[in-house]
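What follows is a short report on a single structure.
With one protein chain removed, the remaining protein chains of the complex are shown where they sit.
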């Protein structure tokens, strides 16, 4: 499997994992404002395993690869994040089963599937101050850019801006899911760690996208 | 019993008790430098009882009065201070048994008896950094002044200076008794709380001596 | 951070290894799944009882594994629900013909991990059911959000279902008992200081020199409100009143009273708090039939306490009084 789509998938997953590992402390500190401070630790411990076993995952097709990643995340990340992120990867995997190539539309569909998976798993809606509040506006922008026929560089850059804007917008929201929800109105005033993580990941992708491994 | 000696004895005991109660925090803080911080609390709780029951003590003679005080102190003050101060009062009581009048020499003898009692009870010698290192030099000065035929005002004033000087001198000593002894060389550099208490009591006596109740 | 810690990432595994070393005859340790289990589990003749939850709440739950209580505990990292795999593998390891009961404190992460593990175990043919514990009255508007949290009251559920299972009750009966105990158990806690998770290395939140957090969660989640420190009796009232009003507990009731230390509070203070709680209950005509004073469900080194009441009937009282032998040993 050596298509560009496959390379890009690998690049995205690897970037997510590396971002989680690199930002352990930042993400943990965000989670200690109105949460319990373990978000960074949980993500890092799980994605560490993803990186450590990187070469071992079955790469029959994109779907199989993503499913292997999903199994590691679901099974090895603790806290809320394991099931949430694992479900997201699993749904994206299902949407790319048997595929070697992905179009922009496919990517949008995979993101939508991931979002629905997260909603089903955790019962959260948009506006509940979770990572959904970054993922969903970001997907809207990607969909729009894909429709406009934008290049992948343009799409990733726009997605990063959208994710950051959306993550910032969680500051004024009151948490209704997750541990922050217990604090009621006191959850207002700080961003949701999960949403910020999405923004940080996208910003990294945007800054490295042009240097990613390309088919020669 | 209405002699001036008796009045003076009452005045001294009452001043000691009041000083202990008033300086609870100061004495406690001194004891927390290399001790365990309870010296002020222990003295205050015991001498509080002395003050509360002040009118109830048998005043048949000076010795009986001091013995009643000794029983309260020994029985009701905890830590090292109960046995030490109680023994001191008990020995002073024995030295004034059946007496209504006390000469300067009697007072010196009572102080020497108290000092010997403390040594016997706690096994400390001069130089071990305990209240003995204030009591003993102070008694030397009192004995000298008595020998010179000084007035009681002069004697008390000189005793206060001697006690303070001696208490200050404990700073450079290394504790070999009491809880401070466990710290070895680290006990050097701060004064002994017991010795400071003796100085504070004497300074109060000196400042109030001329206002004490006198036979009209 | 000043702690007895080597590598913060090894905090939980090293603790578990210590627990296993200290209890060689009664406990078995399976490092792959953070699992502490009774060395004689699974037993064919009894329901297996498993508790998960995050670490940092010791003695809950790894030190309540033993005869008459849990068969196994597979905690996650500090304050993090266990990864789903841990629960799934633990369930398979402890599967008994009489079934498996998963005890879950009601938190999003725990709920999801245990739900997924239950689903997968069922698919494997294991009989497994789940029971949620949610005794924390400090969470208001709980229907609107994620429901109440499970806190120190989980001790009583563990104890009761453990005793019932030990006596041979079947899975449905064990669940009936667990739900019943949970339904009459209420808790509320407060923090005098924040806790310091080893991976974070600094306090989880900031409290002023005279500030306390009323209704704090056992993961250091903020509570109902901040307040000024008050005398012990007033602090106990702040906790006892919402607890009493919630069920409510009323004159004529017999109760178990627990004063739970959150980790950094000395035993002496726990008894000062107990004294007042006992007096208030007695004045209200409520009989304290069983007393629990100590650390049951902590939040690392947090200074603070929680107050738990359990309304007793003969059945619950007997189950609480049944013998148990757990890793937390005093003599």
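Quick notes on this one:
Letters are used for the chains, namely A, B and C, taken in the order the chains are written, and counting of residues starts over at 1 for each.
FYI, a contact is a pair of C-beta atoms (placed from the backbone, for glycine too) under 8 Å apart; a residue touches a chain by one contact, two chains touch by 3 or more.
Small disclaimer: the values here were computed from a predicted structure and weren't measured.
Considering the entire complex, the omitted chain makes contact with B, C.
Among B:10, B:38, B:61 or B:203, only B:38 touches the chain that is left out of the view.
Here one chain is not drawn; of C:18, C:31 or C:168, the residue touching it is C:18. By the touch definition given at the top, subunit B reaches the unshown chain through residues 24-25, 28-29, 32, 34-38, 40-42, 45-46, 74-84, 86, 121-123, 176-184, 186.
Of the residues in subunit C, those that touch the hidden partner chain are 2-7, 11-12, 14-19, 21-23, 55-56, 58-59, 63, 68-69, 159, 192-193, 209-210, 212, 229, 231-233, 235-236, 263-275, 278-279, 288, 291-295, 298, 300-301, 303, 305, 324, 326, 328-331.
Criterion: only the chains that are shown with their structure count from here on.
When every chain is represented by the mean of its C-alpha atoms, the one lying closest to the mean of all protein C-alpha atoms is C. Measuring from the averaged C-alpha position of subunit A to that of subunit B gives a distance of 75 Å. Separating the centre of subunit A from that of subunit C, both taken as means of CA atoms, is a distance of 33 Å. Averaged Cα coordinates give subunit B a centre that lies 55 Å from the centre of subunit C. None of the residues of subunit A touches two or more other chains.
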